[in-house]
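Shown here: the complex without one of its protein chains, the others still in place.
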Amino acid sequence: MPKKKGVPLIFERSVPGRRGYRLPKLDVPEVPVDELIPAEHLREKPAELPEVSEVEVMRHYTQLSRLNHGVDVGFYPLGSCTMKYNPRVNEDVAALPGLSTIHPYQPESSVQGALELMYNLGQHLAEISGLAAATLQPAAGAHGELTGLLVIKAYHKQRGEEHRTEIIIPDSAHGTNPASVAMVGYDVVEVPSDERGGVDVEALKRAVGPKTAGLMLTNPNTLGLFDENICDITAMVRQAGGLLYYDGANANAILGIVRPGDMGFDIVHYNLHKTFSTPHGGGGPGSGPIVVTEELAPFLPGPVVAKEGDRFFFTQPEKSIGRVQAFYGNFSVLVKAYAYILSHGSAGLREVSEVAVLNANYMMRRLQDVYYLPYDRACKHEFVLSGKWQKQYGVRTLDIAKRLLDYGVHAPTVYFPLNVEEALMIEPTETEPKSAIDEFIEAMRQIAQEAKEDPEQLKKAPQLTPVGRLDEAKAARRPVLRWQKTE
Amino acid sequence: MPKKKGVPLIFERSVPGRRGYRLPKLDVPEVPVDELIPAEHLREKPAELPEVSEVEVMRHYTQLSRLNHGVDVGFYPLGSCTMKYNPRVNEDVAALPGLSTIHPYQPESSVQGALELMYNLGQHLAEISGLAAATLQPAAGAHGELTGLLVIKAYHKQRGEEHRTEIIIPDSAHGTNPASVAMVGYDVVEVPSDERGGVDVEALKRAVGPKTAGLMLTNPNTLGLFDENICDITAMVRQAGGLLYYDGANANAILGIVRPGDMGFDIVHYNLHKTFSTPHGGGGPGSGPIVVTEELAPFLPGPVVAKEGDRFFFTQPEKSIGRVQAFYGNFSVLVKAYAYILSHGSAGLREVSEVAVLNANYMMRRLQDVYYLPYDRACKHEFVLSGKWQKQYGVRTLDIAKRLLDYGVHAPTVYFPLNVEEALMIEPTETEPKSAIDEFIEAMRQIAQEAKEDPEQLKKAPQLTPVGRLDEAKAARRPVLRWQKTE
Amino acid sequence: MRYIPLTDQEKQEMLEEIGVESVDELFEDIPSRMLLKEPLPLPAALSEAELIRHFQELAAKNVDLSQTVSFLGGGAYDHLIPSIIKHIAGRGEYLTAYTPYQAEISQGVLQSIFEFQGLIAELTGMEAANASIYDGATALAEAALMACAVTGRKKVLLPATLHPEWKEVAELYLKSQDLAVEYIPYDPRKGTLDPAALEKTEWSQFAGAVVQQPNFFGLLEEAAPVSQRIREQGGLFIMAVDAISLGLLKSPGELGADIAVGDGQSLGNTVSFGGPSLGFFATSGSKLIRRMPGRVVGETVDKEGRRGFVLTLQTREQHIRRERATSNICSNQALNAFISTIYLSVLGKKGFQDVAFQNLQKSNYFQQRLLEIGGLSLKFSAPSFREFVIRGDVDWEEMNLRLLEHGFIGGLPLKRFGFPQAALFAVTEARTKEEMDAFINVFRGLI
Partner (left out) sequence: MRYIPLTDQEKQEMLEEIGVESVDELFEDIPSRMLLKEPLPLPAALSEAELIRHFQELAAKNVDLSQTVSFLGGGAYDHLIPSIIKHIAGRGEYLTAYTPYQAEISQGVLQSIFEFQGLIAELTGMEAANASIYDGATALAEAALMACAVTGRKKVLLPATLHPEWKEVAELYLKSQDLAVEYIPYDPRKGTLDPAALEKTEWSQFAGAVVQQPNFFGLLEEAAPVSQRIREQGGLFIMAVDAISLGLLKSPGELGADIAVGDGQSLGNTVSFGGPSLGFFATSGSKLIRRMPGRVVGETVDKEGRRGFVLTLQTREQHIRRERATSNICSNQALNAFISTIYLSVLGKKGFQDVAFQNLQKSNYFQQRLLEIGGLSLKFSAPSFREFVIRGDVDWEEMNLRLLEHGFIGGLPLKRFGFPQAALFAVTEARTKEEMDAFINVFRGLI
């Protein structure tokens, strides 16, 4: 019986002398290379790139793609990641030559359309967040966090309050929050969650103080719960002289419903690749614009786009922290996010959040009898279950996740947030048809049944996938991180 | 254990009221429909099209695609079909708005680029075939055959030789040849093949006569063999007053090496979707231009493109048979074929055929010890094996074909040509890497081994495919040809 | 060369395995005096970058519909095309597959064809449809041939209001089999078939009668009387329908048609200078279904009872029946049919109705605006859908050249079809009010 073969590495397909793409013949007189470049600069050994033909490249990556899940393939309820449908028309407009092949250093007069787009997107994000000014430069959510924290730092420095070195973060926070705090040289002060899943206000009270530079919060938080004490929380931090940073990765729950600015936040980052539906691309590119209050606007990294009359131009904010990457941001991601906003309009964006929340609550209610629900209250766009009831059968959340793969869906986020044992974090988004949601519920229920009746089956999962459960420990112990030519 | 689910029909995903694509709002004053169209013309029951969202359409057809083989997925040695690589740049140029969104009835001055392309393509095909004039109107190979036969008919008619009603066809001919003959009201006279696999010249001698309207021949023929007596054959038919039709589906063997015109043929059709690499698209669209001698040019269907000075224009050949489809042919297929010719040039086209032939001979030689080779001589771009050695183990060619699917390759053409028992017709084309060819050889050899040692395994094949061997008899007995709403 | 992977060393190895010295030896069976002595006189090979540049230059010599606002129709239409279509149809598994002969690894293509058949059956109100035919014109020709084959009669009635190019195709197909064509005349005032003529027709002689709906002039025909008469007399009633109009108009099924055919370009395919398009072909009743030309996909099961799809009823096809096949069609327009499948799926029941509705509304609006100009009139009085014929003392061909200078193309000048003072205007949902109003302004100045 032949087994399904794996796909070889592209290097393993290489045959000496084989060619893929060829350039046009050189059309200028050729000069010997060593007349142009001293020999000491020249490479001794060419890079061992694969030697393959075009058809092999096409087949190789077509075959590989067929081993991969995607939103286009099926349900992808990965909590905190907002795996919604990525409209293809947005790819089309982003690929228009007038938007995809413009050079960042062209004269401003020759890129007025691009500047207009950036300007308008910044304005729209400001409206959506209830804040004043945006920078579109950060390349992803974590990059936005870094940028926001640098703004906080610059703000305190300017006020002579450099003793403020602590950022308060709840224990349910996404891992990038503390990591970003460390990146800017601040200290993390962690506060626990209370029994309703929100920030423990008493603990927060103890945590704030003269060293408080700010608070980073996701709201709804990574449990999918809206913090009912949000007014008290933001007030408390502000009173202590701290700034309020809103991690907008969960903004899909609140578009047009409540604005971070109105909750008392000073800085928001949006994950355009989540909330605004630009594709995740297997891990990027993203875009993590931040929006800030009027007061903080002068600190934004530059250049940002301004407008005078009909003319758009780049400008450097007065007290700018500098820049967080070369050029202006992940422009083509911005184009797609802008297209998404224009496709929805105000009522549409609100409906996005309403349906995202409706879908999550429906799923939560239909699963809570078979999986432990740690916080039994209305959730927002996502919710967290626990696999702890299944532990009695020796089944772990990882087994449940792997088993789901056999059902043709992606698993939820697992073991996160850290403050829920055996967590399963489920986010359906608004673009799932009810049939997909119901099928997922059915699969989850069946797996709960299997956990009782045939736990071994789950431990063997997945079995219908291109490879079985992979040995991660081995990978980490003796890392093989690349193909290597065997002589 | 969950089984891999099949993909539901798009109709089965429908939910009343769900919407996919929406039009812009009507921007002109609305008039009640029945003021514009009398009620008796209006549909009573709307068509029950599926009601699905965009994401579901995307997923549905993405999932379905993953059940399908293609040249992009792997080796596709389907004899007579020339499944070569389909360069993507050809898709790109065909999709240029200036070529894909021009209307057939635009003023000629506004489509000079399109006319130039058609004119040049016709010229190039004339050069490649060694003939004089082309029409690009036929939509596929069989359509080209029909057109060519109509030209033959018109020619004889004009000469007052309407008694010529027979077309001679060898027994190895593709099924469309006799079917096309019947379509034009001619009679088929079949001649057998000789022991070298060519036309039996003696039999041909007996077949020609005053009723002979012409001969249709593929050369190399469907056995992949070049007819060594081709001079005699064409001379014999010509002498009898018949015309010579060359089915160019196998032209991939002879580009730049030998021209049908030089063999003595009057009419050639090319399958642009084979020889000239335009994709087969799961069964079409193709394009089947025909090229004819100077003498036959006035009979071509019209309009054809002519040139005067720098200006290109449509014109109707003087004694044109009329037209074989609306407008001018499968234009975007023509664009791709033209791109293919320009990408190769003269030396490149010749190399195409050389390598196609080299690959086929290599495979033939490496398989002839395990499968019966009915004609042991150099083949051209394809060759035919027989599964008759395997019959002793109760294994049929169909089993071998199905087993190949388990090895991740497409099966060869089977049970064709009809004059070889248990035929397996194998065509590698020039775009296969040697590794793919060797893997196929290895699979075929292993299957020959399995046929001896474990024939039951083969009868159960395929097993690694999305579905197992399908019941064709059942499908034909009580045909279910469409989804039907169940009330 | 561009797409050939073989290296010289591999070539050498293979030649050795074969046991020849050179590739030339493999061609020794070709009589040497036939062999080409000179390279073919073709242009030099272009690299990819040069190729793209060359085609961009060719394309720039055309004025395409993204640069101009056009009211051309006459069988090829500028409809809106959902962006999702090309992303799906561009997937290699659809693009680079052959006809699905090995069903077990071709379920993607097979199921999509099965869905296409169902969608066309729904649109037309017929029981079954095939997997497509070259275009609307050849579909009609095949239908006419089938009517003759089924009835054994040797004459077909075509409507005088049929698309002139379709007439040519049908006549060619029929006459080559010594089958005769007669025409139902039309009422030159109304622009539709003349009811009086129906009375005089000897229906029993005809294998079938055809009505095109809307007809070439965009006008709505009274199909029922023809349907009734030909069927009463044992012939088949064949309707050639505009696909988009079926979102609004009575279906062939509702009108008692035996065969419904049409062109599917408007269902998501670009106009592409007239091709590739697709012809659809639908019929009812198991006798007729088994005689349909072209490929058909049917549902079945595998050994484990899983649903699957296969090419079926192939005894109708030339592969098996050779000269006794119902048609010679082999490659069809699969990818275009697939595009239409996606189109109909994403438009859906309501969306598809909306398209027809907007075509009606917009063409009516534009018609009114044109008539307001003065000096122009409707050539025919019958109600129309999407297209209508305007009469005026205008050289319409010359006019289009002048309009082009302003970025417009007007209607199709009917001079080439024998109506020197008339032009056929098509207005789809893709035309905006702004565009129409701008046209009127410019046109008013030129007329």
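Letters A, B and C mark the chains as written, and numbering starts fresh at 1 in each.
The rule is short, and it goes like this: a contact is a pair of C-beta atoms (placed from the backbone, for glycine too) under 8 Å apart; a residue touches a chain by one contact, two chains touch by 3 or more.
Just so it is clear, the model here is predicted, and its values are computed rather than measured.
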Shown chains touched by the chain that is not drawn here: A, B, C
Residue touching the undisplayed chain, where the options are B:24, B:38, B:210 or B:394: B:24
Residue among A:122, A:248 or A:286 that touches the chain left out of view: A:286
Sole residue of A:127, A:161, A:194 or A:454 that reaches the chain not shown, by the stated touch rule: A:127
Full-complex contact with the absent chain, from A:191, A:236, A:251 or A:333: A:333
Residue of A:85, A:246 or A:270 in touch with the missing chain, whole complex considered: A:85
Contacts of chain B with the absent chain, listed as residue ranges: 15-18, 21-25, 52-56, 58, 62, 88-89, 91-92
Touching residues on chain C - with respect to the absent chain: 48-49, 52, 80, 82-83, 87, 90-92, 430
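One rule holds in what follows: only the chains that are shown with their structure count from here on.
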Chain centre separation in whole Å, for chain B relative to chain A (CA means): 47
Sequence positions of chain B contacting 2 or more other chains: 18, 52, 54, 58, 62, 66, 70-73, 85, 87, 431-434
Junction residues of chain C - those touching two or more other chains: 2-5, 10, 48, 84, 87, 92-93
